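I have a structure I would like to understand better, so I am pasting it below and will then ask my questions one at a time.
Just one protein chain is left out here, and the rest sit where they should.
== subunit A ==
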Amino acid sequence: MSNPSVATPITETLKTARSSALLKRWAPPLILPLLGIIGFLLCWQLVANNIQTSLGQFPGPVQVSEQFSGLVSAHLREREKARVFYERQDTRNAALLAKNPDAEVKVRPYTGKPTFVQQIFTSLYTVMAGFAIASLIAIPLGIVCGLSKTIYTAINPLIQVFKPVSPLAWLPLVTMLVSALYVSDDPLFAKSFLTSAITVALCCLWPTVINTTVGVASIEQDLNNVSKVLSLSPLSHVRRIVLPAAVPMIFTGLRMSLGTGWMVLIAAEMLAQNPGLGKFIWDEFQNGSASSLGRIMVAVIVIGLIGFALDRLMLLLQRQFSWDKNAVLR
């Protein structure tokens, strides 16, 4: 026979136990970061309310989120305008061709102002290009430096001197070099794109070079001896022993490089007026309307989120490629 006066406390206990278990499970990964974010937003709003600038009140989270949806809807409006433009052009051309099949039809691209969302993609595209150039140079260079102490000793001073150079110092040189050397009537890439990408490459080369060098140089002597006993050719030594052994360190370098590259890109775009998020920020700053600061803040947050996403992406790749599945990666 059931006894309600006993049964109730038991279910109650179970309930509290369950909820405390749930809390324990989700508190560290979810609730704590959420609390941190909420606390930050509150402080931000509080501080923002008390700052007056020449462009009006400093934007708090509320104004920033308004600006964000404004930027998104502006992008959607612009897309719609472009669509209508192409539709009109197509019907006009079709009509022309219907009248005279040999008529010369003109297809013009839509020339609207690039929207915030388009600037994001320009930036992503540019940083990826710069990062790819840097990786293609840095990994082989790092492997060579790690394998040969002679080459390392010869190159190391150069690495150490060029590593701390700011992207802004490179930029004028790169700009002049690109305009001097990349002369073409029908350019495959825009000059501004090349300038930004090369500047990014120059700055995000170093972490990968250094980490690859360390990774390759610290391969266990025993594994090198295995390779010697097997009489592996230099090429298969690199492919079979060196590369897999150094993969964890190479990825550590690549992650740092991509992070550096993303920071450098924004600065480069800003200074060089090259299309991208950096230019967006600079334009808004020059624009100086009441909503400018809010829009810049949107850009700041988006830049941060994208940087975070890029890093997670690299981490995912690292997990995929690394043989040591037990290694703690963070």
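Following the convention adopted for this analysis, a residue touches a chain if its C-beta (ideal position, glycine included) is under 8 Å from a C-beta of that chain, and two chains touch if they have at least 3 such contacts; residues count from 1.
The definition used in the following text is that contacts and distances are computed from a predicted model.
For the chain of the complex excluded from view, the name given in UniProt is "Nitrate/nitrite transport system ATP-binding protein" [choices: "Nitrate/nitrite transport system ATP-binding protein", "Class E sortase", "NtaA/DmoA family FMN-dependent monooxygenase" or "Glycosyl transferase family 2"].
For the options A:Asn49, A:Ser179 or A:Asn225, the residue in contact with the chain missing from this view is A:Asn225. The hidden chain makes contact, of the residues A:Leu55, A:Val216 or A:Ile241, with A:Ile241. Although one chain is not displayed, subunit A still touches it through residues 220, 222-223, 225-226, 228-232, 236, 240-241, 244-245, 247, 323-324, 326.
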